[in-house]
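Got a structure for you, written out below as structure tokens; questions coming shortly.
Some chains have been omitted; the remaining ones sit where they do in the full complex.
For clarity, chains are labelled A and B in written order, and residue numbers in each chain start from 1.
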Amino acid sequence: MKVSADVRAMIERRKKGYTLEAPFYTSEEIHALDMKAIFGQHWIQVAVEPDVPEPGDYTTIDIGDDSILIVRDDDMQIRAFHNVCRHRGARLCNQEKGSLGNIVCPYHSWTYSLNGDLMFAEHMGDQFDRCKHSLKKVHLENLAGLIFICLADVPPADFAVLREAMEPYLLPHGLKDCKIAASVDLVEKGNWKLTMENNRECYHCVANHPELTISLYEYGFGYQRSPANEEGMAAFERTVVERAKQWDAMNLPSAEIERLSDLVSGFRTQRLPLDRDGESQTLDAKVACRKLLGGFERADLGGLSFWTQPNSWHHFMSDHIVTFSVIPLSAGETLVRTKWLVHKDAREGIDYDVDNLTAVWRATNEQDRTLVEYSQLGAASSAYQPGPYSPYTEGLVEKFCEWYIGRLDSYANTPDEQLASHGEKIVSFMR
Amino acid sequence: MKVSADVRAMIERRKKGYTLEAPFYTSEEIHALDMKAIFGQHWIQVAVEPDVPEPGDYTTIDIGDDSILIVRDDDMQIRAFHNVCRHRGARLCNQEKGSLGNIVCPYHSWTYSLNGDLMFAEHMGDQFDRCKHSLKKVHLENLAGLIFICLADVPPADFAVLREAMEPYLLPHGLKDCKIAASVDLVEKGNWKLTMENNRECYHCVANHPELTISLYEYGFGYQRSPANEEGMAAFERTVVERAKQWDAMNLPSAEIERLSDLVSGFRTQRLPLDRDGESQTLDAKVACRKLLGGFERADLGGLSFWTQPNSWHHFMSDHIVTFSVIPLSAGETLVRTKWLVHKDAREGIDYDVDNLTAVWRATNEQDRTLVEYSQLGAASSAYQPGPYSPYTEGLVEKFCEWYIGRLDSYANTPDEQLASHGEKIVSFMR
């Protein structure tokens, strides 16, 4: 049985509106299940098109024990393969990034083309059939420059819904014409779901994120109304309406779309005004890069945010884009990979300064890391029991948990044959 | 079944007078059992009153995955709580020591009073009941300044026996009026029971502890009589009788009390004369602190030792106190926390020198760590088999093992309902 009776029972008895039971955060058995049922079956955001700008450029991504090779072919197509030689299994590309003509195994020089075909293998005799030893392919979707992969044989079909909804929001920011100005890998000593839960609320922002809340309105994330905040919230709501009108006139959609728990490929988006000078998520709320993205002429486009289940979120502004990709490393360790992108023609030191560009999210990520680690420590305690989410500020955290539990439940109830390699597997929309 | 059939069989076939079978030292399964059956059910010595001298002072102690918050309230009462927020489970206090007014969670600012009540939680809505979200309490006993906690719902009742016996021995040394002059955490790569077994005999002292045996009489720990040691042992026995008379006259009890294996809260005590100048466990056997403890006027009060099951021992002298608290970290790793206490009015550099104060036990602890680590390495070998304890010098080691096996046996035979949270659990005296 691919999901143990104990875990099935925990899935079934999950109490809505409360944090998950401790083993979901601490158990290596559930970590292994997450890697199969969540990270092995869904669309995972792992890279951006500017990771592989030129033909022959590649980048490698580790997901659990799998290494995925993402490479741009000479026809500009971006493809993904398992980074494993079909001879003795050696890892083919052993750098995070590089450039190559063909893919040559370092062990015995088996040589593959950039579309995965085995071109050459010495001493294998006349019976050997090269065609049966191509690299194993991995599904890949390129959404306006955001690269998603899926390790399942048959990936969730509703990525098309996400694509249709999101392209009008994302394309104007021209991610394909960006370059990566900075990239930071942070390892948090906490379960990946605590990282995601932390991302899905701003209840903790005021007390913890002094840099972020310079530009981020605290009212944008669901507060319980009280006499103390009544005035501020009303003012914020008026600003939202005003700015939406301006953005509509520029063909920049801003309305919230929230499909976090009713799609297999769950997501949410919203464009919100920024506070103070209102231009960008920086320490002075002004743009960090003088060269604007797309064909933008105005800097005050607010922050377009895009959140995906299970593992990413992104902030698109007029001058730069910040992308966050989350990869579990173990039950208690999670990689958060943050990339800052600017227009590919922007000049470092002239149009932008990397320290200024990255200041807010470097600080915010560190603060969140600490909070995630405090939560992980607490979840391991014998005294831990699921606690209540705020119905005001933690609604999207609950939606993350709902989605997660629903996906585990679906996986637990899918017949093994449908999950098996090359089997006929139908992944329909949820519920 | 909370104790596996394999472990039950090992408990039942334990051979008296011999070391334990290897898995008791090396198995992570038995380590987990020890954490529940021994460290989760008994009184564990973890701190001293001078760890939290003032109102608002706190210290945190890790026992397995549990973090315990020990805090002194404004009414001077010392209390213990699980250091876990009732909201999202974040660890509340993340330093080993500190001082606070209220207990404020770093994540979303839920605020608890020093008696554990939830005072404040924002955005939780009108249905939320603060009273149901107090911190979880942990039992605490303060014995003459030595702080014990118990993680069980119903702690062993016979701590009262230990208290009644020990207060007359301990109180004259005035631990409550001490300060911590030094504290050292040592991680031994060995099972905690090897650390305790090492503590319960001095068969190894002559060959391994040159500093300790300056003041410690080698005859005080059970030698087989031989022509070579006959004279020394007789002289030592005369000294014991003489000094006991002097101490009796000062109302300082010295007689051995040995309840190591017949109580759940097992202990042993004895006041023994010291060798050479006979004042203190130092390199010259003289006091290390000029300001004496309690109201003492004489320095030559010998060494009052106090050993507890499962995890502590303590030496009380006229000028200073040394306390040792043992906490398992894994099957093969153990924390030994040593604290040296002097009168709170003693002035460092004038009345005492920290290097001189700590010299004997810093050296001795390191020597014992090496021996414990050699034993752990041996226990892991396929060639290891239980070996015989000396009937002369290792009688108290045998009593430690007897107590340990008896307590596991009792735990294995306690119905689950009696161990369950908030259940009616009767922990009577052993046998």
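Simple rule for what comes next: contacts are C-beta pairs under 8 Å (C-beta built on N, C-alpha and C of every residue); 3 or more make two chains touch, one makes a residue touch a chain.
This structure is a prediction, so every number in the text was calculated from the model and none was measured.
In this structure file the full complex is assembled from 3 copies of one chain, 2 of which are shown.
We adopt the following convention: only the chains that are shown with their structure count from here on.
Subunit B has its Cα centroid 48 Å from the Cα centroid of subunit A.
Residues of subunit B that touch subunit A in their complex: 40, 64-67, 82-91, 94, 106-109, 122-125, 128, 133, 136, 151.
Looking at the complex, you find that subunit A touches subunit B at residues 19, 197, 203-204, 207-208, 223-224, 370-371, 374-375, 377-384, 387-388, 390-393.
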